[in-house]
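A single protein chain has been omitted from the complex, and every remaining protein chain is retained in its original position.
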Amino acid sequence: MRAIVTYPPTGGLELVNVPQEAGNGVLVRTLYTGICGTDKELVLGRLKFARPQKGHALILGHEALGRVVDPGDSGSFKNGDLVVPMVRRPGGCRMCRMGRQDYCEDGDFVEAGIRGKDGFMRDEFFEEENFLVKVDESTIGKLAVLTEPLKNAMKIREIFRFMESRVKWNCDDSTLECRNIYVFGTGTEGLLISSVFKTMGMNVIAVNRHPLDEGIISFLDRNGIGYLDTSSETLESRVKREKMDAAVDAVGAMDVFKGITDNIQRNGIVILFGTNGQLPSSQYDIIGEIVDKNLSICGSVDGAKIHYNEAVEFIENYGKRFGLESIITGVYEPEDLDIFTKKEKGEIKKVIKWS
Amino acid sequence: MRAIVTYPPTGGLELVNVPQEAGNGVLVRTLYTGICGTDKELVLGRLKFARPQKGHALILGHEALGRVVDPGDSGSFKNGDLVVPMVRRPGGCRMCRMGRQDYCEDGDFVEAGIRGKDGFMRDEFFEEENFLVKVDESTIGKLAVLTEPLKNAMKIREIFRFMESRVKWNCDDSTLECRNIYVFGTGTEGLLISSVFKTMGMNVIAVNRHPLDEGIISFLDRNGIGYLDTSSETLESRVKREKMDAAVDAVGAMDVFKGITDNIQRNGIVILFGTNGQLPSSQYDIIGEIVDKNLSICGSVDGAKIHYNEAVEFIENYGKRFGLESIITGVYEPEDLDIFTKKEKGEIKKVIKWS
Amino acid sequence: MRAIVTYPPTGGLELVNVPQEAGNGVLVRTLYTGICGTDKELVLGRLKFARPQKGHALILGHEALGRVVDPGDSGSFKNGDLVVPMVRRPGGCRMCRMGRQDYCEDGDFVEAGIRGKDGFMRDEFFEEENFLVKVDESTIGKLAVLTEPLKNAMKIREIFRFMESRVKWNCDDSTLECRNIYVFGTGTEGLLISSVFKTMGMNVIAVNRHPLDEGIISFLDRNGIGYLDTSSETLESRVKREKMDAAVDAVGAMDVFKGITDNIQRNGIVILFGTNGQLPSSQYDIIGEIVDKNLSICGSVDGAKIHYNEAVEFIENYGKRFGLESIITGVYEPEDLDIFTKKEKGEIKKVIKWS
Partner (left out) sequence: MRAIVTYPPTGGLELVNVPQEAGNGVLVRTLYTGICGTDKELVLGRLKFARPQKGHALILGHEALGRVVDPGDSGSFKNGDLVVPMVRRPGGCRMCRMGRQDYCEDGDFVEAGIRGKDGFMRDEFFEEENFLVKVDESTIGKLAVLTEPLKNAMKIREIFRFMESRVKWNCDDSTLECRNIYVFGTGTEGLLISSVFKTMGMNVIAVNRHPLDEGIISFLDRNGIGYLDTSSETLESRVKREKMDAAVDAVGAMDVFKGITDNIQRNGIVILFGTNGQLPSSQYDIIGEIVDKNLSICGSVDGAKIHYNEAVEFIENYGKRFGLESIITGVYEPEDLDIFTKKEKGEIKKVIKWS
């Protein structure tokens, strides 16, 4: 069968033929796989923690949607079920044993398509049923390929709900309608995070340091999400009109972090999700603002099975209403390898169609 | 009566004679006032937010212990009561109305001896009874001058207890005995914070970038608190022997913050308390570690009345056992103005005796 | 205009003509009002706290859906908007000032159609815009009349999420799929609560002491909710097959409460919502089980604006999927006053169509 591989840590990219595995568990035929920044960095050899499952090649792909073609001994799945596989697999620590490998204590986990485990960019794969999430309504179709990136937004929501209890956060009418949250980054993650917070009843402002593509503006307008291009208006200026009560960062650059701590309100909640080793750092002193304003800052990585479930639910509830299909800006064949290195105009999320 | 004043924002320092106020509330005779870094920065004209209550001069002093000499109409106090006055006074925001001016939402507060309100470095002052904290046992005597700096540690403890719920934090025997917390800074705040976490059952390591004075080593040894001088052993090396599960920073420098995020365990809790505009910042990228390790970082400033009460209780319970009197390294007269600018060998906390 | 009134505390029921009010705020034309147990008890003169707004008559009706016919000065509403009015209106206590009159501290509130404020069973009413909840999608139509009863389920969910943190509650795969919750009562509230917990990923069992009507069975089957008729199988027997991890009571009888405490698992969560002064109490000792099993029991009454918003969102997301329209078992005219006293076969929720 076909598989797209890279050679960590060097990188590289190849469509190869690999023998059918003889495996256990549920046999899944891949329908779609998504490509994200992590895939591109793997191909460029920039991810230090990347490593193959065995040998030298690592099959890429951690965002996937497939169809069960042989449930094996599984009691939970049957032929034809739509499924999304999980990325991170637990090690032996306490948090992993509780199903919270996203909070793994010792780093002893593997991640499909990233480190220590082959990914889903291949025609078929065997999977343990515990790591498959059922997509109940076949009507949501290829949108379910967004489940994996969306599960990150669901974990961010979980953290946010927790942090709301540190200091009285709700408005004086009990809602969150008086609250503004700035979401930095307008790629797939940024748009999904913005959408999730919008459904929590907050006023959301999506921020980019460059002018936004038309497709993105149209997505934001449709969903009542504001936006800010900091090359046109500074954050300092914008927060005078719309105070920043909370922020989620999906960019990962220190200048964005500094912009947040400088401009956020007292008692503000900040969730950091993006990482980007390539962006320049500079000389920043952010401590004074963090202390004097009693800020709460939480890092968030990955998500647990419950967040995959919530992501599927979210797509079922809001996929059509929010027009999430407009996030998928291109559908390609496995042979189109140049999509890993070229960036199309208006590109948000590219997916590969396998069958 | 005597009063020590400065002239914000320029700074300066003078012992002056001011007329007795004719005031309302409880009349308090000052016994002791403590001097801290904030006072020194006020005198040097380095605190931008410093401002007088009226006119040009601001009476210094936010750490104080006094004795009631006229309770006025107060139902809660009587002549002879030992009292500690609070520093920050509420404005009109929601948090202030709940007695949580330490979480003031709009910055509309005043702070005695710092901004907008005269402080306690004078022979007597009138005070509203709501802002006086009774010191029940006269036996704790001048130690109560530590109530104000200690209340900050109590708020830090409150935040810490909250953050413990984000991810399972307790050891597998339900205690915190397997947990190491690094407290950066070995001045008064650092030592008090270290003491408080010690009483929570954690293993505490006090950190300084310079060799520690004998008096401090003796205080730490006595109380079973470890220490690290990073000019002798790097943090990187130390955490290999004693992992860092949590950290409190009482220094306020970016290199310390970076050292924490680089070296702390996954799911670590970080509380930032110190601010120091004078320390050099450099090029730091801390985001990757915050995200990948799911760190929780909270700023903490000031404390509420409940934290003053807890501080008094802490001194009553642990003052003798922990030998907190060794933190007070010098008792001076109001006339000894050079104590604001000179640093003694072995100095931790200097206090002025008023009567 | 027409209005349905009762005469607290005596009760009684009459369709009367009342003059158009001359009022402030948003003028709303009533579309539908729902009837619930509280209305029937008001009519029977069984609610001691019932009282008119002024005079002797109280206009009934606290479950309503209307259309804005004159927005007045409101900036938030325009002609034609679908709206649901809130029931309880804040007094002056702290919780009321925070928009949490559902947690009113001193009882100084009024409730439309119940105590101290006329309700919505009339052709039109004026309402302050703060107490109107917009129903965004006109497609959900008359289903929105379920917003008011559903907001109670949303508050119950809020309490449940809080109580989950007392003792580790999630399954070892991070989801709630291993958890069974028993919901007592299969009236409107019971069915809505069951639906809400179903969407949280729990296994839900709806319980009644009598055989269930076909319409209810069909609703439950459609939505994958189990059920138990305790006249056919005892609770004791059922929990041997499906352990009870949590319970919500929408009945309000002591024997149900005792059945829950006897049969629930250790560390169980119980939320009490129903009250029914008419059901016989008996000799019950439930303390031993509450203590030995570390049970958590929370009463829940009413809900805040955020719960109304969440209810609207829930109907938009799940109204069709769950077939919530089958809960509305009868649509009547204001003149059909006997619906307050007669119970139809298969009746769940009756609504009155006003225009």
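For clarity, chains are labelled A, B and C in written order, and residue numbers in each chain start from 1.
Note that a contact is a pair of C-beta atoms (placed from the backbone, for glycine too) under 8 Å apart; a residue touches a chain by one contact, two chains touch by 3 or more.
The model shown is predicted, which means the values in this text are computed figures rather than measured ones.
Trainee: Could you tell which one of C:His56, C:Lys240 or C:Arg266 touches the chain left off the display?
Mentor: Considering all chains, including the one not shown, the answer is C:Arg266.
Trainee: In the full complex, which bits of chain C touch the chain not displayed? Write them out.
Mentor: Listed in rising order, the touching residues are 94-95, 98, 100, 102-107, 159, 162, 165-168, 172, 249, 252-254, 257, 265-267, 272-277, 281-301.
Trainee: Can you name the residues of chain B that touch the chain not displayed here?
Mentor: Those residues of chain B that touch the unshown chain are 97-100, 130, 161, 168, 170-176, 199, 201, 304-307, 309, 313, 316-318, 321.
Everything that follows uses one rule, which is that only the chains that are shown with their structure count from here on.
Trainee: Measuring between Cα centroids, which chain is at the maximum distance from chain A?
Mentor: It is B.
Trainee: Nearest whole angstrom, what separates the Cα centre of chain A from the Cα centre of chain C?
Mentor: 37
Trainee: Give the residues of chain A that touch two or more other chains, as numbers and ranges in rising order.
Mentor: Residue numbers touching two or more other chains: 98, 100, 168, 172.
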